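Incomplete set of chains, arranged as in the complex.
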Amino acid sequence: SLCSSSLPLPPHPDEILHSLAGPPSPGGQDPHGWRGAVDCVRANELCAAEPGCSSRYRTLRQCLAGRDRNTMLANKECQAALEVLQESPLYDCRCKRGMKKELQCLQIYWSIHLGLAEGEEFYEASPYEPATSRLSDIFRLASIFSGMEPAATSKSNHCLDAAKACNLNDNCKRLRSGYISTCSRELSAAERCSRRKCHKALRQFFDRVPGEYTYRLLFCSCRDQACAERRRQTIVPSCSYEDKEKPNCLDLRSTCRADHLCRSRLADFHTNCQASFHKALSSPAVPPLILLPSPSPHPGAGFDMTPNYVDASTTSITISPNAIQAFGNGTDVNLSPKSPSLAVTLPAKTEQSPLLPDDINDSNTIYDPRIITTCTSLQEHGPKLNKSKEQSLCYSETQLTTDIMPEQKTFVDQKGGS
Amino acid sequence: GLYFPRKEYSENVYIDQPAGTPLLHIHALKDSHGEVAHFHLCQNLVISRARSHENHWFQIREKTGLLHLSKSLDREDFNMLSVGNLMQLSKVMLYVFLSPHPFQEKECDSATRTTVFLSLINASAPVCSSLTARQLCFTEMDLSFHIKENKPPGTFHQLQLPSVHHLCQNLSISYKLLAAEGLPFRYNENTTGVSVTQRLDREERERYELITKCTVRDGFREMQVEVPFLVNVLDEDDSPPFLPNGTDTADAVVEFNRKEGTVLATLTVYDADTTPIYPLESSRKKYTGIIITDDPWISETFRVEHVFDEIHFSPNGSQVRGTRHEYKLVLNKSISVTDHRSFQLDVLVNDTEFHGPERSVMLHFNVSILPVSIQFPNMTYQFSVNRNAERFAQIGKICIENCMKFRGVNITYKLLSPNISCYPVSILQGREDKYGSLYVNDSSVLSRPECKEIQYTIQATDKQSRKHAKTLLTIVLEGTLLKKEEDCPDSCAQSKHHAECEECGGLGVLTGRCQWRQGSGKGITTNYSTCTPSIKTCPDGICDVVESKEPSVCPQDCTSGNIIGGHGKGTGNLGIKSGHGICYCFPKQNCYCEKDDIKEQLCDDMC
Amino acid sequence: ARARHKPCALKELEVSVSELGLGYESDETVLFRYCSGTCEAAVRSYDLSLKSMRSKKRIKKEKVRARPCCRPLAYDDDVSFLDAYNRYYTVNELSAKECGCV
């Protein structure tokens, strides 16, 4: 997949670094055969120039402005607007990572796709163009860094080397110091730091420093605790995301989705990295790697959701929401539930059969503590992942231990039955 | 009403599979006896990039829920239904709707629905011999279902794969459901249907883990494969609130802590049902806690805060989740020191979604508000002050009785001027401080022989009630005057060495001379060496009210300027929390922390 | 022979943070730029007069500098690093960016 792939040992990374510094492949066409869909800013201009399209687009925006999307679906005018817009350039438009007017492009994209998406999709399609081949080189590069264990450097601390390399590059040094000093400046006894400013400084660092420096800092591979702790400290967790109480995953996601930039980066991350994340989890022996699809802008950093090393063990990595509350511009969610530890006997139950609420959207019947990605709220996502280290890092409303398997008995059917 | 046991289904569809090929068997469960399920496909086919297309290929039997191909899918159809042109696989979505009666068109928008993900594969269906046991027995879908508690029994899944059963008739595929004894599930070998045999009670058990074992026989060859079969029980609000050990009463005493927001007492209510943590507010509104009173003073002065979290009940060995609700009685505003009364305050807790009897519980708080007195402990204050003390020297602290326990009580201290012209001492009070700090405000008085013993009256006043108390303060001047050293800096902190430090005085000194604090000298440490007016108060990590009045008194605690050399800043970026070697400061300018071990003669002018 | 010093210019050295002598312990390295060399060609009438007046004791017991210094005219951006105890520090005005005779 795009994100991490096992490859024969390539030439030394530095050579790749230089080759990547060159311009992207010409012609904007990438080997996946993706037709060069126009970006949404351009598509919006094309639509505005065409009366039929611009009026329908206005209608759709009015339809979506209403609170309840479903009432919109019932409205014929909205449906008609939708149908026409499916034929317009707005329908297929995407955004380029780090383009000028990126935010405007994303706003246009979501204004269309909120109308098209069928209700709240769990994983949303990325608004960005598919990752180019040049990007996959960087992914490969990053996996090289992460998996690199040539004998000569096995002793050295890759993360320290990455910091040294950064300090020797004026741009990297300046922007690294920019976020470190912001994120470690204590405001008062009660206020550890300004998380908002810290997030902004981190986004600037990841946006303006080439991936060859940022990836080495973020995804350096480690063989010992000191190196792993240095790696964990890279984004100054004490300020950028750690909280006294674990935020609820779904709160975090809804905060992120309220912000077009964060929503886009999250969708981009899910689209490009979800596969490798699961793979990484299933084979912790190989230092797992999560790559963010584009070197610039860095889709994870600077938002409520970014991957990070959650503890200082050399291989464990997760995007579990507790790690996920990094540098978004959403509000901090403080919930007060305490984690229960008390097992209590239930009183006798009185027999009755009350009416059942129509929509059983019990959005929190999350049972499986082994799911350590974003806490799914759906029961259907049972134990897909094989058992790996339990990392229930955001409050999934249950810490149920469900390892009690029934004894293996043949269940013989009594004949008949409905 | 009727509901689906899954939120989504998935199956593969290959090119050129003949019309009529069965794909999926979707089941529905009843909400009440007598309901009959009608299945229906309403809308278009949704292509993965949210593009929709009219559905010509798939239909579902209204009565049985069997999804099947109504028209074969050829290569052209495939390209039409996929996003890119080089794709080998395209995912489309279908919505299956459910109704207790035959469908009318407009019903599609509101009816219950489940999603079917169909992976269209640009290749013809694999021959049976090429399929593994796993592919013959189970699809990609994991066998995980949800069943509502308290609902009638019914069949919710068919293990046999319709398409495999249709294509591979020469194979014998049989299933078994392995489960512990007495579980409420039954497997019908003829139909391969799995059914729940009785009403479930989530408060008894909320999850069942079975195993499905499939055996494939092809001539002499036999293959077996097992996969988990999970059933989660969906909760409904069928349990009333109850009191854990019957405690519905708690004492709430208000004495020294009279500040708004103070939690006076907490009472706990349990509920065997679960409570979603998200969205938080709607869950909170579900379980109300209202103060029952018609006394406006009580409703203004108190409020109830409700937090809940998950606990586990363990009926007969299995573990199920429930909810613990905590109701805290909180002061809604600060209470005057003069207020005192006792009364019982009742809070009605109500589980708004539980429709049976005993849906509410009454909690009782025995509230007693005690008066507190503003008085000095029965003593007078006496402090001796060295005549060589300099301005801002800290003499001592003044505090009424229990002053450190007070919260939400604003006591201010004042010195009433004495009758004679000697007036060297003043009092200051930090914003958060509960005491007054006495300090030398005019050191010139200390050297006047006529001023020996000065009497003040101290007055402490509570801002809100205006109640106040007085006591006597005696300041005794002692010690012989020392000769003032030439060329001494204003601030002790400016001295870099032990000798020059203790030769000089400086603002805040108690005895006319600065004090040298010798540090441990190892790395960057809070125990750095420095010259200070008083080791007791500076540096102590707190830029106190006296020190903050004049930067030269204790820059080590109060500087917000540049600190050069290895250091760590103090709380709120104020002061030097830790330093390397000796820390010294040029007030209102930089501070420095450096080791003093470089003896080499620095290349100066003539070098 | 007399050691001829080069004129005042910017030099650079890659050193570990611990070698800076500020008390921080860290294996991270920084590029330390400093000013080195003579300012003979930058002497002004002011310097000559000041030297003369000091030698004639018209100016005494004062700390005066009668020759230009080779000093930084501007400093590099701040540098931050993680120390051996996993604490972040930031140091400003550590490294010279531009030198001159003042």
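A, B and C are the chain letters, set down in written order, and residue numbers restart from 1 in every chain.
Note that in this section a residue touches a chain if its C-beta (ideal position, glycine included) is under 8 Å from a C-beta of that chain, and two chains touch if they have at least 3 such contacts.
No experiment lies behind these values; they were computed from the predicted model shown.
K.L.:
Taking into account all copies, not just the one displayed per type, what is the chain stoichiometry of the complex in this file?
P.N.:
Copy numbers over the entire complex come out as A x1, B x1, C x2.
The rule we apply is simple: only the chains that are shown with their structure count from here on.
K.L.:
In terms of C-beta pairs in contact, which of B-C and A-C ranks higher?
P.N.:
Taking the two pairs in turn, the one with more contacts turns out to be A-C.
K.L.:
Averaged over CA atoms, how far is the centre of subunit A from the centre of subunit B? Could you give it in whole Å?
P.N.:
The separation of the two C-alpha centroids amounts to 21 Å.
K.L.:
Just how far, in Å, is the C-alpha centre of subunit C from the one of subunit B?
P.N.:
Between these chains, centre-to-centre, one finds 50 Å.
K.L.:
Taking the mean of the CA coordinates per chain, how far is subunit A from subunit C in Å?
P.N.:
Centres of subunit A and subunit C (C-alpha means) sit 47 Å apart.
K.L.:
So in the complex, which bits of subunit A are touching subunit B?
P.N.:
Residues 32-34, 70, 73-74, 86, 91-92, 113, 116-118, 125, 185-189, 248, 250-251, 335-340, 342-347, 349-350, 352-358, 360, 362-365, 367, 377-384, 395, 397-402, 404-411, 413-414, 416-418 of subunit A touch subunit B in their complex.
K.L.:
Quick one: in the complex, what on subunit C touches subunit A?
P.N.:
Touch residues, subunit C against subunit A: 14, 27-31, 76-82, 86, 88, 90.
K.L.:
In their complex, what parts of subunit B are in touch with subunit A?
P.N.:
1, 3, 6-8, 31, 46, 48-52, 84-86, 93, 95, 109, 142, 144, 146, 148, 150-151, 153-155, 176-181, 183, 185-189, 193, 195, 197, 201, 203, 206-207, 209-211, 228, 230, 232, 234-240, 242, 244, 270, 272, 274, 276-280, 307-315, 318-322, 324, 353-358, 569, 571-573
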